[in-house]
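Excluded from the complex is one protein chain; the other protein chains are retained at their positions.
Right after this comes chain A.
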Amino acid sequence: VQNTVQHVLLQAEDMQQQIIRETFHLVSKRDDNVCNFLEGGSLIGGSDYKLIYRHYATLYFVFCVDSSESELGILDLIQVFVETLDKCFENVCELDLIFHMDKVHYILQEVVMGGMVLETNMNEITTQVDVQNRMEKSEGGLSAAPARAVSAVKNMNLPEIPRNINIGDINIKVPSLSPF
């Protein structure tokens, strides 16, 4: 089973490609009092896949997942994603998403990577995005003092993540691989 969490960012009239069009067609005609899951549809890859969506005013957030994902889990992941967007854009609105679609993608990449859920912890996601944003700001001064800024960017490291993990907390004993 391939674990695919695709993300399609939908917005009013922006659907052109076939999948997106079909997805939009399927999702948009559903009322608010029906369930948030949609099955099948030959375009999205058959019976193993389903669409899980959330509707916020004029925006639909649609994830296409296979049977290896939990339906309700993904529904809440969308919530996490939206809350993260809200944090990163300081009160996100539709226009933010259109004009900064690249940034939206970077945030998404921290949540879902290569089709797999990478991080579900909002603080962690924002930390990673912040790091990248700081890089951007320091590059903003590039024209003033190019050489210094470049070296600053080069040497920048990720911060220690304030996670307070007590190493002793999770205790996992895993038997070593027996030779086959």
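In this section, a residue touches a chain if its C-beta (ideal position, glycine included) is under 8 Å from a C-beta of that chain, and two chains touch if they have at least 3 such contacts; residues count from 1.
Convention: contacts and distances are computed from a predicted model.
One chain of this complex is left out of the view, and of "CASP-like protein", "AP-4 complex subunit epsilon", "DDB1- and CUL4-associated factor 13" or "ER membrane protein complex subunit 1", the protein name its UniProt record gives is "AP-4 complex subunit epsilon".
The set of chain A residues touching the chain not shown comprises 1-3, 14-17, 20, 33-42, 46-47, 56-59, 67-68, 70-73, 75-77, 79-80, 82-83, 86, 91-96, 98-99, 101-102, 105-106, 109, 113-121, 123-124, 128, 131-132, 135-136, 139, 150, 153-158, 161, 163-167, 169-178.
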